[in-house]
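For this view, one protein chain was removed and the others were kept in their places.
The first chain written gets the first letter, and so on, giving A and B; residue counts start at 1 in each chain.
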Amino acid sequence: MFEFFNQPEVIKIVVTVGSMTLFFVGLFGLLTQKHLIKIFMSVAIMETALFLLFIGLIYKQSALAPILTDNQQGFINMNDPVPQAMILTAIVIGMAVLALGVSFAIEYYKLTGKTDIDEITSLRN
Amino acid sequence: MNLKRDISTSTFSGFALSASLIITFLNVLLNNIPVDIKRVGDELLKLNGSEGVANAVTTVVVYFRGFDTLGEIAVLFIASLGIGLMLDSNIRCNLKAESNFMLKTASQLLFPIIILFGIYVMVYGHLSPGGGFQGGVIIASGVLLLLISHKEFEVPHSVITLIETFAGISYVLIGLIGLVVLDKFLGNFLPNNISDMGLLLSGGIIPIIYIIVGIKVGSEMSMITQNLIKRSDDV
Partner (left out) sequence: MSSVLFIALPLLFGFATPLLSKFGKNGVAFTSTALQLFLLFLAFSLIGDKPYIEIISIAPPLGISFVLNKVSLFFVTLFTFMMVAFSIYYLSYRKTDAYKNETKFFILLNMLLASAIGLVLSSDIFNVYVFFEIAGISAYILTAYKKTPSALEAGIKYLLTGSIASIFLVFAIILIYLNIGSLNLAIIAQDFETLPHNIKVFISILFLIGFGFKVEIFPLNFWVSDVYEGSTALVNSLFSGIVVKAYLFAFFHILYLFLPSGEFSTFLIYLGAISMIIAEIVALKQTNLKRVFAYSSLGQVALIFTAFALQSIDAIQGALFIILAHSIAKIVIFLALTTIEKNYKSLDINVLKELNAPFLRVVIVIAMLSLLGIPLFAGFIGKFLVLKAFAVEQIFPILAIIIIASLLEAVYYFKLIGFMFEKGDRKDKIKVDFTHKFIFSLLTFLILLVGITPFVISGFLLDSANVMLDSISYIAMLVKG
């Protein structure tokens, strides 16, 4: 039975369904949660789901990691290094923005004592 | 004991909306599973051999897509600036309890080892898996350990700012020197022979830039962590 799951097409389907489930969890959290920090966490979950999707779909089983070792002396039959670079950049950017958001929320709580997004409506005209 | 909770309408509508969205996404994605087409990464992998660096991901991050890394460093710099602007009250420790003796001793023992490991990962980024980002985060985790276990530990603000500033300036200056020497911004103007592959001094500007990136990431993450832990005690 495990040979069936080891085929590349089935792995890609499993990865897609799995990462979309994670995206759904994040989206559900974004739409229904009220606490600011939980909303930030949902955004982080959605971003993680996208990175999982990307890495899972770009992976070739028969190829090796893109680095030279004692056994591998030439750059042939290796996995793609560009998605790894893209995801590295995207992870750092996402984390930086989220850290900034959390610091906004902390300062706002310190000034007004509110964390519920339904109560943050002082700018509504 | 009543365990039944009624689910409010907003939760239900949120569930329905996100479920329908996800089913649409899955429908489109499962009909278009990507096949192995010719991608840019394969071309860059072939070109990588001529740069003289053993780790292809490092070459791609630092050299072929070096401007994205510069942009990412800028984002991290601005975020650290913003957090320093927001949480900029009296830096007094916010921890309620003094940590116990075992934690204090163990963390003092572990901290130099963690920093050494972080520097190793950073400096050998072009030869083994790792690099500037990874090494910088390891260094920041060592600083976090000390911040949690010792109430009076404080990262020296002016020293860190000085190191960070020099690292940032040198990244852009290396790019500008490449512009002057090779007519390509961030061109590789230091010697990078293929015969040197596997040695510490190989790859031209690539290990230098990655060390700069590691210094910047480590110092900025340390400052962010310190700002988030130590703040005035109203919260």
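Definition applied: contacts are C-beta pairs under 8 Å (C-beta built on N, C-alpha and C of every residue); 3 or more make two chains touch, one makes a residue touch a chain.
This is a predicted model, so every value here is computed, not measured.
J.: Using the document's definition of touch, tell me which of B:G82, B:G118 or B:G214 contacts the absent chain.
T.: B:G82
J.: By the contact criterion defined above, which parts of subunit A meet the unshown chain? Give residue numbers in ascending order.
T.: Its contact residues with the unshown chain are 30, 36, 39, 43, 46-47, 50, 53-54, 57-58, 82-83, 86, 89-90, 93-94, 96-98, 100-101, 104-105, 107-108, 111-112, 120, 122-125.
J.: Please identify, in ascending order, the residues of subunit B that touch the omitted chain?
T.: Per the touch rule, subunit B residues meeting the hidden chain are 25, 28, 31-32, 34, 37-40, 43-44, 47, 63-68, 70-72, 74-75, 77-79, 81-82, 84-86, 88, 161-162, 164-166, 168-169, 171-173, 175-176, 178-179, 184-188.
We adopt the following convention: only the chains that are shown with their structure count from here on.
J.: Under the definition above, what is the set of subunit B residues touching subunit A in their complex?
T.: 10-11, 14-15, 17-19, 21-22, 25-26, 29-30, 33-34, 36, 39-42, 44-46, 48-49, 54-57, 59-61, 65, 68-69, 71-72, 75-76, 78-80, 82-83, 86-87, 128-129, 133, 197-198, 217, 224, 227-228, 231, 234-235
J.: Spell out the part of subunit A that touches subunit B in their complex, as residue ranges.
T.: Going through subunit A, the ones touching subunit B are 9, 12-13, 16-17, 20-21, 23-24, 27-28, 31-32, 57-58, 60, 65-68, 74-75, 78, 80-86, 88-89, 92-93, 96-97, 99-100, 102-104, 106-107, 109-110.
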